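Sending over a structure as structure tokens; questions will come in a sec.
A protein chain is absent from this complex, but the other protein chains hold their places.
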Amino acid sequence: MRDEQFVALPPGYELWVMRGGFGELFGPVYMDRANSRMAFRVDRQHTNPVEGLHGGAMATFIDANIAVCYTRPDMHCPTINLTVDYMRPAKRGDLVEADVSMLRVTKNLVFMQSIVRVGETPIARANGVYRNDGIPAR
Amino acid sequence: MRDEQFVALPPGYELWVMRGGFGELFGPVYMDRANSRMAFRVDRQHTNPVEGLHGGAMATFIDANIAVCYTRPDMHCPTINLTVDYMRPAKRGDLVEADVSMLRVTKNLVFMQSIVRVGETPIARANGVYRNDGIPAR
Amino acid sequence: MRDEQFVALPPGYELWVMRGGFGELFGPVYMDRANSRMAFRVDRQHTNPVEGLHGGAMATFIDANIAVCYTRPDMHCPTINLTVDYMRPAKRGDLVEADVSMLRVTKNLVFMQSIVRVGETPIARANGVYRNDGIPAR
Partner (left out) sequence: MRDEQFVALPPGYELWVMRGGFGELFGPVYMDRANSRMAFRVDRQHTNPVEGLHGGAMATFIDANIAVCYTRPDMHCPTINLTVDYMRPAKRGDLVEADVSMLRVTKNLVFMQSIVRVGETPIARANGVYRNDGIPAR
């Protein structure tokens, strides 16, 4: 089902395999913790009926930003609120990158923000509030 | 990968197979247009690493509410904004149901709301703004 | 500055004066705790430059829904996330009513929802996540 031609890792990224049933179906993503970035290549399993990136796949990618960029494997920070603005479509083959910011961490809450882009063009803006499970307050 | 024991259709629902790569991976959902309801059974492919319903799977289900409950197959209403409050976890085997309301339709926009529940217990609240593609204004 | 003709209390409501500088400027609101409703009459001090209800005044009214409908005077539940969909304009003289639901209360969080309407016509949809300050979990 997946296209075999997209195998090269984008420069600066490491391969990351998400755990759990839904993460496995989503497929591999790329992480760059040093720059607080995360990415994936839009493949057949991420598409909507009009061959663009599915809104749910975008939300899934964004919801994983916190885990990939900031938490340790033994942490689980459940999502409280997730808000996504869809600004432009993405299509199969696009490398979708998220610049992730952790804006505020309290004892109980984590406030995240992501700007998602293809190249330099922003395609989505998102924010999430998570329950904190061990990230030091800042 | 999927559990075979969950085959019975919940009363009042019809089976619905979502199109497109991401919808196919998500698996079958249930729709009840007469009551503006949609449902699915949490299976292995919807789970997060702690064996609960993945936040991205929840968002995917909600993002499909408009299509399943209100649009014709030839319509495509792209998502502009999607907001989800996660209020309680769901676990594998749960029947997750959404009561969907179309609160306002203008020439250009559709405003939706979903209350997602397991039995009578609300587990998520969501709203979406979509670009209108042919739904009559109301 | 305020119009004097709008003095009759809508049936079922009690007068409520919000405390604090911003609440005082907003002016009196109406509450009906038994039915979890809150209301106000759009007056000159709530208008935007085109003589409609100001988006910020709408947000202010909604942000107060939790306090007016659910908390005791000695509680203060700070807002964590507030999301408003503006579906139709309101104009000076309109009685704006909010049907408020408390969907979930945990030890730390309160999840609210409001449907705001003029008569039976919905004009806004909103949700808020608040830090819990003493409301019993449900």
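Before moving on, here are some points about what is shown:
So that you can tell them apart, the chains are marked A, B and C in the order they are listed, and the count of residues begins at 1 in each.
Everything that follows uses one rule, which is that contacts are C-beta pairs under 8 Å (C-beta built on N, C-alpha and C of every residue); 3 or more make two chains touch, one makes a residue touch a chain.
In this text the structure is predicted, and so the values were computed from the model without any measurement.
Shown as candidates are A:V29, A:M58 or A:V129; the residue that touches the absent chain is A:V129.
Set against the missing chain, the residues C:M31, C:V84 or C:V116 yield one that touches it, C:V84. For subunit A, the residues touching the absent chain in the complete assembly are 81, 83, 85, 87-88, 103-104, 111, 113, 115, 122, 125, 127, 129.
For subunit B, the residues touching the absent chain in the complete assembly are 80-81, 83, 108-109, 129.
In the full complex, subunit C makes contact with the omitted chain through residues 1, 18-23, 25-26, 43-51, 54-57, 59-61, 63-64, 76, 78-86, 89.
By definition in this document, only the chains that are shown with their structure count from here on.
Averaged Cα coordinates give subunit A a centre that lies 21 Å from the centre of subunit B. Distance from the subunit B centre to the subunit C centre is 29 Å, each centre being the mean of its Cα atoms. Here the spacing of subunit A and subunit C, counted between their Cα centres, is 35 Å. Touching of two or more other chains is recorded for residues 81, 83, 85 of subunit B.
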